[in-house]
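Have a look at the structure below, then the notes.
One protein chain is absent from this view; the other protein chains keep their places.
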Amino acid sequence: MPRTSGNALSADVISDGETREMFYAEALGDALRMEMQRDPRVIVLGEDIAEHGGAFQVTAGLLAEFGPSRIRQTPISEIGLVGTAVGAALTGLRPVAELMYIDFSGLAMDQIVNQAAQNRFMFGGQARVPLVVRTQGGSGRGNAAQHSKSLEAWFTHVAGLKVVMPSTPADAKGLLAAAIRDDDTVMFIEHKLLYRTKGQVPTGEHLVPLGMADIKRSGDDLTIVTWSREVLFALEAAQTLAEDGIAAEVVDLRSLVPLDKDTILASVRRTRHCLVVHEAIKRGGYGGEIAALVAEEAFDDLDAPPRRLAGLETPIPYAQPLELGVVPQVADIVKAARELLGG
Amino acid sequence: MPRTSGNALSADVISDGETREMFYAEALGDALRMEMQRDPRVIVLGEDIAEHGGAFQVTAGLLAEFGPSRIRQTPISEIGLVGTAVGAALTGLRPVAELMYIDFSGLAMDQIVNQAAQNRFMFGGQARVPLVVRTQGGSGRGNAAQHSKSLEAWFTHVAGLKVVMPSTPADAKGLLAAAIRDDDTVMFIEHKLLYRTKGQVPTGEHLVPLGMADIKRSGDDLTIVTWSREVLFALEAAQTLAEDGIAAEVVDLRSLVPLDKDTILASVRRTRHCLVVHEAIKRGGYGGEIAALVAEEAFDDLDAPPRRLAGLETPIPYAQPLELGVVPQVADIVKAARELLGG
Amino acid sequence: MDTSTAMELYRVMRTIRRFEHRSTTLFGENKIWGTIHSYAGEEAIAAGVCEHLRDDDWITSTHRGHGHCIAKRADLGKMFAELLGRETGYCRGRGGSMHIADTSKGNLGANGIVGGGIPIATGAALTAKHLGTDQVAVSFFGDGAANQGTFHESLNIAAIWKLPVVYVCENNQYAESFPAKKAFAIDDISQRAAGYGMPGVRVDGRDVAAVHAAAGEAIGRARRGDGPTFLVCESYRHEGHYYGDPRKYQTKEEIEGWKTTFDPLLEARAWIVRDGLGTAAQLDAVDREIDDEMERAVAWAEAGPPASALRIPEDIYASY
Partner (left out) sequence: MDTSTAMELYRVMRTIRRFEHRSTTLFGENKIWGTIHSYAGEEAIAAGVCEHLRDDDWITSTHRGHGHCIAKRADLGKMFAELLGRETGYCRGRGGSMHIADTSKGNLGANGIVGGGIPIATGAALTAKHLGTDQVAVSFFGDGAANQGTFHESLNIAAIWKLPVVYVCENNQYAESFPAKKAFAIDDISQRAAGYGMPGVRVDGRDVAAVHAAAGEAIGRARRGDGPTFLVCESYRHEGHYYGDPRKYQTKEEIEGWKTTFDPLLEARAWIVRDGLGTAAQLDAVDREIDDEMERAVAWAEAGPPASALRIPEDIYASY
């Protein structure tokens, strides 16, 4: 079980001891299966989620176990399927809607933002929208500009949404289960290159409360605040840095909204150096929020300006060498960390 | 003619001397009319833009002058109308597509982001998309949560888009003319409460290059970086501050992308204090980008942490007293400025 | 039709007409903030359709939602209170005219996004189907909304899943300033139903008995599990698109013509008397009751406390 910041924001991780190694995709499927077994109101809607088992095999096997009335394969109608899920959530079900690629969210944005996210507020608290929109983003598979974006920043800027981005199989299971039980609309954003990563995952009930960052590695020289796939890169970078005596702390946000400010600020105040790393393009990215927050609230505790390392301001190119060059790689993090420490 | 930063990013403002007082809405209409007279490829597409003259009367009179083939009133089909404009732009026209409220952009986001913005890059530079998407945002008219949002941050986070937000009638005319002549896709974001504001506007050709901030008021004690309607509030606040001897400099970004970093940084380095003000909700807002930029690049020149003053993290409420309470007002800016200066 | 149903239909229509009249005067007195969209002239649609609905059936409404709300048996005081931005309003002053919901009566809410409610009603119908109840969902929307992608995607989904939903298109001939005859290359919008494999029905939406009959069939079909229907009701809005609309796009003759040749309310009155379902005296009595009730509702609403200060994040999230 991952170490957790156990901060005030939320209850601690709930999980029994038993674990086994699972792929990230498998862990997500495990969460879906357990929540569907637990609560008959949980249904899944999406494209190619039935016989095909989902574009990334997350729903593989669920059709056989739960049948077509709970594994609702939809036509290619993003706003229709998300809006249908919003209506189902408003009237008593707990739908999990899958948007195959986050790049397609531009088609469903209205139902997510104007309908799901704002419903509770607009109607004076009469209703709830317990909806999870599962989607995935990120580059690295040669899918080019319309299938590789990282768009979490859009959703963090919407009042009424929660935004979750797990980096490990265990967090994927625990956060998805928690998101499904959550009474608000949660954007659950996976990463296409994490599906085949492995890790120990609790086999029983496992809940990771939303709003709780996780210190994936501790250190006293600098804080690397990051999320999703870049957490893995940051951990590799920290390993390299350790070899020349630099102790990097890696804070995995896991949940962008609610944001675990306490864990970020406590870490930064201790290490006095903050590097924010994300795959999304830098301009207008959520890294700006984090760096601004750190500058605003920990200014006097910093020995150097907060620094952002993020994707270049370009659509994702197709050719592999180009694709690798536009988002932060391990070596880039190592370099940025050294520079931050004046090395 | 407004004073300009005349920075390196772009050519200076082009304009002849003659001016007259116009409403912001009128100045926009003037730019549309002049560009349509100048270039037969310029057409306007949108809802209620014909007989009705547009929800905010910006296109009033254009139907009579240019006829229905150039003032193309569309059905309520946001993605259809924007996508049609994208196709027209790709094939030789220079369309101006109107999205009546920026809140509706969630319906057209795919065509703006995946199609218009990325086209040139994806296809290796074969084409251009000289499209202007005119829209308006902001609260203050009791239109509630689905007609009052400020969503510029979404668009700044998209590689391939330019984002413009004029605060005065003169800038509105000059920036719209420049946007129409620009060969890239420009999100041109107006504010519903600026349409009835007045100012001197050049009557002849008037072009304000994109990417050029404007110092709307100069001062040495602190820099207020802001845009759109908050510029007017910031100027009022600066007036109040001046009365107790605080000289605030008001930097109107005008264009969020391209961003005029030079003007921001030069001002902040001089005043050593930076307050970023915008109407959009703070979390994930473009203010984070500005504050992070200032922290990263001017850290040692700052006497205090950069500070953001922005909308509260809530959908816009209907009741007037509540509505006024969720976005920065003049008094809030004055208070924040005093705090920033340790007063 | 029996007397009580006919009188009830009249009562609902007359209540809507009066409500719109009152809210218009309140708006004129600057007591209402934002915008309001009058349903006057279209009362027969909401009344005729909702007469068949139970409190546990769902509707999704539009920016022009007062009529749907009233026909779904909303409390008039709470409606006025919402328009007046009071804490006692349906949405505690957070929503206003374009965002009134009454979930206790199955009204999932008005919507400021044209076409925004169509998939939501589809989802409500999915809930009914999933839980195996005989509940029905009805989505009200305008002619303009029928050109939105949400209309297309939703009708197809409902058709392939045979969902218990009725799509009610209120064709009042205009989408703001855009006439339906220009926004469509077809005369009869109900023709679109065939493209989804569901029944399409067109009815005179000014004739409450006709709407009532057509809606009864469609809702019965949905309740029996026989799938969705697309019902188009031809109508006309008596007022501008919004309070203050200069209506440059319509002629006085056109407007007066529609109002005088077939006013849904006057025709309902005439029909009731003609068919001996009620007397003029009885109808007059109903009118008086409604007018009194309306004034009581306005008074109650005006006496209510202003919307309470926002609680963030509590007003926005169920848990945070």
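We just call them A, B and C in the order they show up, numbering each chain from 1.
The rule is simple: contacts are C-beta pairs under 8 Å (C-beta built on N, C-alpha and C of every residue); 3 or more make two chains touch, one makes a residue touch a chain.
Bear in mind the structure is a predicted one, so any value in this text is a computation, not a measurement.
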Using the contact definition given at the top, list the shown chains touched by the missing chain.
A, B, C
Touching the absent chain when the full complex is considered, from B:Gly29, B:Gly46, B:Gly83 or B:Pro328:
B:Gly83
Sort through C:Gly28, C:Gly195 or C:Pro305 and give me the one touching the missing partner chain.
C:Gly195
Over the whole complex, note the residues of chain B touching the chain we left out.
43, 69-70, 72, 74-75, 77, 79-93, 95, 110-111, 114-115, 119-128, 130, 159-160, 162, 182-184, 211, 258
Taking the full complex into account, what residues of chain C touch the chain not shown?
147-153, 156, 159-160, 182-186, 191-192, 194-198
Name every residue on chain A in touch with the hidden partner chain.
47-48, 50-53, 73, 75-80, 103-104, 107, 141-147, 312-315, 317-323, 325-326
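As a working rule, only the chains that are shown with their structure count from here on.
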Steps in the shortest chain-to-chain touch route ending at chain C and beginning at chain B:
1
Mind checking the centre-to-centre distance between chain B and chain C? Centres are C-alpha means, answer in whole Å.
37
Can you compute the centre-to-centre distance for chain A and chain C, using the mean CA position of each chain? Integer Å is fine.
40
Chain centres from averaged Cα atoms put chain A and chain B apart, in whole Å, by 31
Residues within chain B bordering two or more other chains:
79, 103-104, 107, 144-146, 313-315, 317
Of all residues in chain C, which are in touch with two or more distinct other chains?
91, 93-95, 99, 111-113, 116, 149, 315-316
